[in-house]
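A single protein chain has been omitted from the complex, and every remaining protein chain is retained in its original position.
Chain lettering (A and B) follows the sequence in which the chains are written, and residue indices restart at 1 in each chain.
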Amino acid sequence: MAGFTADVLLVQFINGLFIAAGIYLVASGLSLVFGVLGVLNFAHGSFYMYGAFFVFTWIGFKLGGFWPALLIAPFAVVIVGIATEVVFLRPIYKADPLYQLLLTYGLVLMFGDVVKLIWGADNQSVARPVGLEGTFPIFGALFPSYQVFVLLPIGICTMVALYLLLNHTQIGNVVRAATQDREMVGALGVNVRLLYTGVFAVGAFLGGLGGAVLAPMGALYPGMDFDVIIEVFLVVVLGGLGSMAGTALGALIYGELKSLGILFVPDLESVFIYVLMVIVLLTRPQGLLGKRVETSR
Amino acid sequence: MLLRVEAVTKSFGGFVAVRDVNLSVERGRMACVIGPNGAGKSTLFNLITGHLQPTRGRVFFGDRDITGRPPHAICQMGIGRSFQRTNIFPRLTVFDNVQIAVLSHHRRTLNMLTPARALVRDETMALLDAVGLAGEERSTSGTLSYGLQKQLELGIALASEPQVLLLDEPTAGMSPQETADTIALIGRIVRDRGLTLLFTEHDMDVVFSIAERITVLHQGAVLAEGTPEEVQRNEDVQRIYLGEAE
Partner (left out) sequence: MANLQGSIGEGAVALRRAATARDPMIWAFLAALVLLFWVPELILYMGWAKFWIQFTTQVFIWSLFGVSFNLLMGYTGMISFGQAAYLGIGGYTAGLLLKNIPGLSFYLGLAAAPVGGALAALVIGYFCVRRTHIYFAILTLAFGHIVYLIAFKWYGFTGGDNGLIGIPVPGWIAEPTFANYYKFVLVICVVAIYLLWRIVNSPFGRALTAIRENPERADFIGIPVDRYRLYAFVLVGAFSGLAGALIMVNDRSVYPDLAHWTQSTQVLLMSLLGGVYTFFGPIVGALLLRTMDADITQNYPEIWQLFLGGVLVLILFGLPGGIVGFIQERDVGSGDDHATRTAKLLRQFRRKSWMFFGGALLFTTFFAVLHSPGAWLLPRAREFVPFSLVTWGIVPCALLQLVVGGSALWWLLRRADRFNRIDAALLLALPVAALVLHVYLGTPLSGLLIVLLWVIFTIYSLCQADFRRAYRIGSPAAGGG
């Protein structure tokens, strides 16, 4: 246990920030959609996977390589997202929440096999963009340049952008009102259908962006959707479902626990996050920054 | 005093829904809580039955302090309740609705092997008879008319053989005829079984026809308390009720 110098801890702390930034990108979309629509979108992991595979395909076209793909892939995912919302979710907003849950679960299964049909069942990979293959020193330690110059800035920018969008714009006011009371927004004369589609599209964009940004950092494989959705669920349960600040906090805790935990218990570092989740559930069942729901069970 | 609420306050964040309310009901009495929408009537009921925890204050049943006990424990002590929104088990039959309440009252719901079909049949049928649902026992309860669903709810509440019955707007949404029938039914049941009744109501005719004590809530606080005559004469009450379009 003992014997880790401050240096090692600092390095792992910064690595934790990278993990946090990546998972935040994906989790924020899920949390936003849940907050406004009240739908827990299992298929959010699929959007992440599609984002990554679209980048892979675009690079195959050799039309400018990675950078345009980083922008195009999320928008391609938005199209998939809007189609999903209009075709599948719209007819069942009034149904039991369990139905919505099962429906998005069914979509996960379908999206997963579509990936296998299009891109095959093998692992694929995306090369890091030119100039960012190497490492970059911070405080004397070397970090992958891609994480330092792409992942972390995009994560932080997304967080700031979402904050500004939600708190300082007219649309943000409506969205926040919808998070508080879904029926009320309809009474205010807002086009709820459009609002829902719009929010779902933004959620899909964030999922796709997460996939696109993370694509050069690991293998692309069918099943990555499920792996990521579990992690995202852990993050939002920690932070509080539907709370954007909670999602950021949850992502930070998740990243740091994972990265520092690996120092102490390699292999089973993911157990830490479960232990923490259990503690949070026992003491603050609504999550760290979640709203307390008193009357309804 | 069978039911006593002492200086109960409930706040949600900054909003105080119920402020320092005192209320007591004597055994065998029919008491009513009235007040405009949002006066805190339902919150007060939820505080009594354990669905909400008071921020301050205590609730006594007989001489037992029941503050903070979970709803199922309070129900087992002898407080029955109906809810403002109809609260039944919609996809079960009328018979099953009342039977499960009876089984639960007899603490027999942990029995995992005896077929439930034949259990507590007579008691269930007697209850259905008492609330005027004999002959409907095989209908799916969710398909009943609104009035019949309210009667069923009364039957479920009675199954726990309560000493106190809390009814939240028992005639809300009913036609004048249904209202009259329901009130007659409630009055008969309460008298026959020697129950203590505490209810909330919008319809002043109903209130003044059966209530023996009336408590008026306004913005979460008690505005007036007394016999129907006293409350009717109270100037504050007149001001509120005349000032608002009912």
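A few points about this structure:
What we mean here is this: a residue touches a chain if its C-beta (ideal position, glycine included) is under 8 Å from a C-beta of that chain, and two chains touch if they have at least 3 such contacts.
For clarity, every value in this text was computed on a predicted model and none was experimentally measured.
Only one of A:I79, A:M110 or A:L142 touches the chain withheld from this view, namely A:M110. Screening A:L102, A:A141, A:M217 or A:L263 against the full complex identifies A:L102 as the residue touching the chain left out. The set of chain A residues touching the chain not shown comprises 34, 40, 88, 91-92, 97-99, 101-103, 105-114, 116-117, 121, 226, 230, 233-234, 236-237, 241, 267-268, 270-271, 274, 277-278, 281-282, 285, 297.
Counting over the whole complex, chain B has residues 49, 51, 70-72, 75-76, 81, 83, 87-92, 96, 99-101, 103-105, 107-119, 136, 138-140, 143-144, 156, 159-160 touching the chain that is not drawn.
Assume only the chains that are shown with their structure count from here on.
Measuring from the averaged C-alpha position of chain A to that of chain B gives a distance of 47 Å.
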